[in-house]
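Every protein chain but one is kept in place in this view of the complex.
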Amino acid sequence: QPEFTEWLQRVGDNCLILGHRLSEWCGHGPALEEDIAIANQSLDLIGQCQLWLGLAAEVEGRGRSADDLAYLRDVLAFRNVVLVERPNGDFGQTLMRQFLFDAFHLELLRGLESSTDARVADIASKAVKEVAYHLERSADLVIRLGDGTADSHARMQKALDLLFPYTGEMFADDATDRAMANAGIAPLPSTLKPAWDAVVAEVLTAASLTHPGEVWQHGTTGTGGGKRGIHSEHLGYLLAEMQFLQRAYPGATW
Amino acid sequence: QPEFTEWLQRVGDNCLILGHRLSEWCGHGPALEEDIAIANQSLDLIGQCQLWLGLAAEVEGRGRSADDLAYLRDVLAFRNVVLVERPNGDFGQTLMRQFLFDAFHLELLRGLESSTDARVADIASKAVKEVAYHLERSADLVIRLGDGTADSHARMQKALDLLFPYTGEMFADDATDRAMANAGIAPLPSTLKPAWDAVVAEVLTAASLTHPGEVWQHGTTGTGGGKRGIHSEHLGYLLAEMQFLQRAYPGATW
Amino acid sequence: MTPEEVAFQDRIDRNEKIEPKEWMPDGYRKTLIRQIGQHAHSEIVGQLPEGNWITRAPTLERKAILLAKVQDEAGHGLYLYSAAETLGVSRDELLEALHAGKMKYSSIFNYPTLTWADMGAVGWLVDGAAIMNQVPLQRTSYGPYSRAMIRICKEESFHQRQGYDIMMKMCAGTPEQKAMAQDALNRFWYPALMMFGPSDKDSVHSAQSMAWRIKMNTNDELRQKFVDQTVPQAKFLGLTVPDPDLQWNEEKGGHDFSEPDWSEFYAVLAGNGPCNAERLGARVKAWDDGAWFREGLMAHAAKHSGGRVAAE
Partner (left out) sequence: MTPEEVAFQDRIDRNEKIEPKEWMPDGYRKTLIRQIGQHAHSEIVGQLPEGNWITRAPTLERKAILLAKVQDEAGHGLYLYSAAETLGVSRDELLEALHAGKMKYSSIFNYPTLTWADMGAVGWLVDGAAIMNQVPLQRTSYGPYSRAMIRICKEESFHQRQGYDIMMKMCAGTPEQKAMAQDALNRFWYPALMMFGPSDKDSVHSAQSMAWRIKMNTNDELRQKFVDQTVPQAKFLGLTVPDPDLQWNEEKGGHDFSEPDWSEFYAVLAGNGPCNAERLGARVKAWDDGAWFREGLMAHAAKHSGGRVAAE
């Protein structure tokens, strides 16, 4: 049960934090269509986060709500991978982060559709359609910008090199992951890697981008990594902003 | 008494918010000497803020402390002028903001040295020495950068044009100011303007910068202005960051 | 009037819709481009004051609602730029004019949003005033504009209800929340009244626009209607409209109320509102920062225009 709660927070926090990052673009995108599309993905992710964190709170059984988890945990209690808390950077970095995560996210949700836990399978089958579209879109844009101008190519390559060292954490198995896999609730993260590798390789080739290869992967050795609550310095600032009203006016209804 | 508290918060909040803005530079200044100097000024201002807000809390008589005022008021209760909450921008904007404020601040403190309230006079005579040095330094740098390269000149002119419309608020008298002047506690802000004008004109000339002239002044008409609690959108973000720990862990001792 | 102009006016008077390819007077086209363009600009600049609170929305649901709303505004921008394009001006040309300060957007967006209650006030008052303007424009003479307005009005009234819902929650909440709500009303009341523009009884310009059915009501009519609609809503919330002279006038069947400070209106229009520089600056920065992105997509489309359908 504690492992299940822990795992649900990982899934939910990824959606929450990435959804939050995307929402920072609202009104500042490079074109109106992009502004709308990014807001849409942000909305999808926030919606998914409400379901996952709602279930996490239910499983936890301590009377907390999804909002309590989102707004009243401090940084050490968050369980998202560091990749999704990376600052937006230029729009290319945002898209690359999105692509690298979407490709993982889709494989995960596909695996979860056959979860032994019906609630998990339900949420996954709702989310999988949204995320399939996210991946379609982010992969398409990575390809078009990678194979665009020299400048757009260089930016996308830089984004890839910058973010790739944060992808390994998504596939690193730990005790919680193994407990979930043994219970048939979720696939073992490492088993999602071959499919992810294939999608990434295909898209990077089409984008004429150079795969960074076997580089250092943060959060996969030692004690670090967002899944274990050891984040980057960026998350604290994000939370200070996100949680301000709930912290400043405890117990108020909005 | 309510006017006195109100006025003390204006003086204290100016120090708090400007001190906070300066502290954002720590570790990121353009040269080691600047890093140290800016931190020094930030320290002076935070120290002054402790005295002013401490006195504000004392005069208020509701058992609050300087920390309570700094960390537990929301944005509408802050009374600093909008100038000091302006984002740092490049280092030239930070210096220009500093110069425009220092020149006012020094005149104000000189006036306060002969306050009928001994506590006010005490704080002022301590602070006046620090602020005289702040002004010496910021004026000197404005001159050197204004009269430096074409680039540094252009940046300083841009900074001046950007910030000058926020200076009028410092000299706009209102009911609180008049109550303070009538009680002999503080000089009427408008009476500080001629001396400020003279310093500004002299420094801008030495810096070969063009005085913006009679431009629009924010917060001097209608109902706006930081002194009346109507801030820019920047202050809320600053407070969310600054107040995070006090808000997230109410009642804790640090 | 030329015979063409007379025929044109006859069509308008018969409530016929004018469609893109059809003949129209130059002034009609120009006025429409300016009006639709400004409206489009207002939608995208209008994303910013509310966008300012998306990352600080107090609950996940409020965050989603606000984000969806601001996204709708971008969508309205799209409809309107498309409507303007049917008149022979491109979106990029319109944006260029906005960025150069040659075209305006609604002045209301030059006011800051300082607390969460402002998300309520903007929805309630600003969208409320906008709807007051836009509902009659659903019957405007230019077909594409009229159709855009029909789509927009549907969403706007939804937004207004959401804004009012925020106000209700705030007013039923803690004393601090109620105070925030009152403060928001205090700050947005007069700017909302200004949204209808100064009295246009003497404006020839307005008369022509009304004849063309580009403008459907006088500014004063709409302002009166807005006040009459809003005052009871404020009462229901338990909030005080910041106008000591506000009172019901039985005789005219409407409220008497104080005029906003028109010198403030002109100051904001001239670029001296609290947020003019920030709002336009944010738009220009988004546009400039996005140049490489748009160019990248165009270059890709050009390379592949042989093999696959151009993406842009």
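So that you can tell them apart, the chains are marked A, B and C in the order they are listed, and the count of residues begins at 1 in each.
The rule is simple: a contact is a pair of C-beta atoms (placed from the backbone, for glycine too) under 8 Å apart; a residue touches a chain by one contact, two chains touch by 3 or more.
It should be emphasised that the depicted structure is a prediction, and the values quoted were computed from it without experimental measurement.
J.: The chain left out here touches which displayed chains?
T.: Looking at the entire complex, the absent chain's contacts are A, B.
J.: From the list B:Ala39, B:Ala132, B:Leu162 or B:Ala183, which touches the chain that is not on show?
T.: B:Ala39
J.: Just the residue numbers, please: which parts of chain B touch the chain that's not shown?
T.: Considering the whole complex, chain B reaches the absent chain at 16, 20, 23-24, 26-36, 39-40, 42-43, 46-47, 49-50, 53, 66-67, 70-71, 90-92, 141, 143-145, 147-149, 151-153, 155, 241-242, 244-246, 249, 252-254.
J.: State which residues belonging to chain A touch the missing partner chain.
T.: 74-76, 162, 165, 216, 218, 221-224, 230-233, 236, 240
Throughout what follows, only the chains that are shown with their structure count from here on.
J.: Which category does the touching pattern between chains fall into here: line, ring, star, complete, or other?
T.: Complete.
J.: So how far apart, in whole Å, are chain A and chain B when each is placed at the average of its C-alpha atoms?
T.: 42
J.: Mind checking the centre-to-centre distance between chain B and chain C? Centres are C-alpha means, answer in whole Å.
T.: 36
J.: By the touch rule stated above, which residues of chain B touch at least two different other chains?
T.: Chain B, residues with two or more chain partners: 74, 236, 240.
J.: Pull out every residue in chain C that's touching 2 or more other chains.
T.: If we look for residues of chain C contacting two or more partner chains, we find 56, 176.
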